[in-house]
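Sharing a structure here in structure tokens format.
Shown here: the complex without one of its protein chains, the others still in place.
And now, chain A:
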Amino acid sequence: MAIALKSTADFLHLKKHNLASLSRLSSGKAFVSTKRFTPMATVTTATTLGLADTFSKLKTQGKVALIPYITAGDPDLSTTTEALKVLDLCGADIIELGVPYSDPLADGPVIQAAATRSLARGTNFNAILSMLKEVVPELSCPIALFTYYNPILKRGVEKFLSTVKDVGIHGLVVPDVPLEETEILRREALKNKIELVLLTTPTTPIDRMKAIVEASEGFVYLVSSIGVTGARASVSDRVQTLIGEIKEATTKPVAVGFGISKPEHVKQVAGWGADGVIVGSAMVKLLGEAESPEDGLKALEIFTKSLKSALA
């Protein structure tokens, strides 16, 4: 039975119940135990807020967004389904879902490995779409898809965007399309009311950064370091300066990603003024390298909660 939970304080105790039942799953299949679940939630088919709106809401509450990233299909799509729910329940404000790709240039070894495992299992885009169709109505937070450009092109930009809109996706991040080449993407994204998030980096000159933030929708993705995705020991304090520069150029929310892997990092980046913090490889590693899907989901839950409390 699919039920959309509204994330208000009333339901916190319900969330705990749900998690206990989830951790007993042996098959990793999409399953909500109705035995322990008293239906106090309102059944609603309302869609969640978009990315920008989510940030606005959080801002009024004085909160910083927690944005986890996981790769679809690693270890398998049913675990991804569960993981999305776990992340949502543990307080993810936005979730980035990676579409596995054969040649992920922007990704380090952890996410590369996740993509390879996922593809080896036969994960394809249609399967991801089916999964999303089922699970998105159950989530209270919006999802942004993270995909490289070639799979989008292969489908056709218009078709791709309308298809993902149909399954309830709110945002899109494409790491290998530079600003110069985003015209078609932006046009189609606007048409389909998908927020196309653009990235700016420590090597981006200020003028270019301004053009990027101007064009970015949803939020501005600030890449924290020069390099590919992957946990790092610490976050460079250059990030603080960069956040400041971006905030001078725009009122759009800024989320920082790449390399952030610990509650300390999250707290630090939030303290520097970021509106959101993106955690990817650390999440992917927990899920993908666990002994079993259940162990992975449990570890994910614990980790996400620790990050969330760092933002409290």
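By our rule, a residue touches a chain if its C-beta (ideal position, glycine included) is under 8 Å from a C-beta of that chain, and two chains touch if they have at least 3 such contacts; residues count from 1.
Methods note: contacts and distances are computed from a predicted model.
**Q** When you check the chain that is not on display against UniProt, which of "4'-phosphopantetheine phosphatase", "Translation initiation factor eIF2B subunit gamma", "CCR4-NOT transcription complex subunit 10" or "Tryptophan synthase" does it turn out to be?
**A** Going by its UniProt entry, the chain not pictured is "Tryptophan synthase".
**Q** Determine which one of A:178, A:244 or A:271 touches the chain that has been left out.
**A** Final answer for the missing-chain contact: A:178.
**Q** For the chain that's not shown, point to the residue among A:208, A:267 or A:298 touching it.
**A** A:208
**Q** Among A:95, A:169 or A:223, which one is in touch with the chain left out?
**A** From the options A:95, A:169 or A:223, the contact with the absent chain belongs to A:223.
**Q** Residue-wise, where is chain A in contact with the chain that is not depicted?
**A** 101-108, 119, 124-125, 149-155, 175-181, 198-205, 208, 212, 223, 226-228
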